[in-house]
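Please read through the structure below; I'll follow up with questions.
Only one protein chain is missing from this complex, and each of the others stays in its spot.
Up next, chain A:
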Amino acid sequence: MIELWNVSKTYEAGNKALRNINMTVADGEFVFIIGRSGSGKSTLLKMLLKEVEPTSGKIIVNDMNLGKMPRRFIPRYRRKLGMVFQDFRLLKDRNVYENVAFAQRVIGASTRSIKESVPAMLKMVGLSSKYKFFPQQLSGGEQQRVAIARALINKPEILLADEPTGNLDGHNSMEIMKLLEEINKLGTTVIVVTHSQEIVDRMKKRVIMMDRGTIVSDEKKGGYTYEN
């Protein structure tokens, strides 16, 4: 469960990114966070990743108070989260298999475990036949699948996706969203930040809308309610 209590964030330049945010995301939920650029969506994700500290307020993730978490526990905490980016952030000098295996390698997984779990994960995202391809040989949708596979390989409890379809066409965007929905059905909490009206309207999931650092609406089966 993710809980935010009166969370505010003011950057050094005085820019107020979040103002007194209160929200709760239950285990296994699928949540869209929408809002204009600069509304504080990305800051919220960064706070959940513990990349950015709140100026005030409390964030609790799976009973862990992030504000009181010692620095040495941050890597272990981040292994419970998976992160997907708009620009995929794949390693261009490594093939599909190596990109996914990399996520396991850097947390010290054994070679045996890597050899077992990477092919299974590539099968799940539909890239088994392309495991030797390099990122530049793949379409945008395929690259995002690799990024999702990498985010999921360490079995995170929560998947955070920052504009995962921002660089994809309509068809590929829907394919990625279907994949995220399947992952959610397996029990992973999914939080997606997006600008895509089509996706939000079609998926009928919980929608939290932000504006100027505050939550302006939170609907259980919401739709896209503001003009881009």
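Couple of notes before you dig in:
Heads up, the rule we're going with is that a contact is a pair of C-beta atoms (placed from the backbone, for glycine too) under 8 Å apart; a residue touches a chain by one contact, two chains touch by 3 or more; residues count from 1.
By our rule, contacts and distances are computed from a predicted model.
Comparing "4Fe-4S ferredoxin-type domain-containing protein", "Cell division protein FtsX", "ABC-2 type transport system permease protein" or "Fumarate reductase flavoprotein subunit" against the UniProt entry of the hidden chain yields the protein name "Cell division protein FtsX".
In the complete complex, the residue from A:26, A:107 or A:216 that touches the missing chain is A:107. Within the whole complex, the absent chain has one touching residue among A:43, A:86, A:117 or A:154, and that is A:154.
Hidden from this view is one chain, which touches chain A at 49, 51, 74-81, 83, 89, 91, 102-103, 105-108, 110-111, 150, 154.
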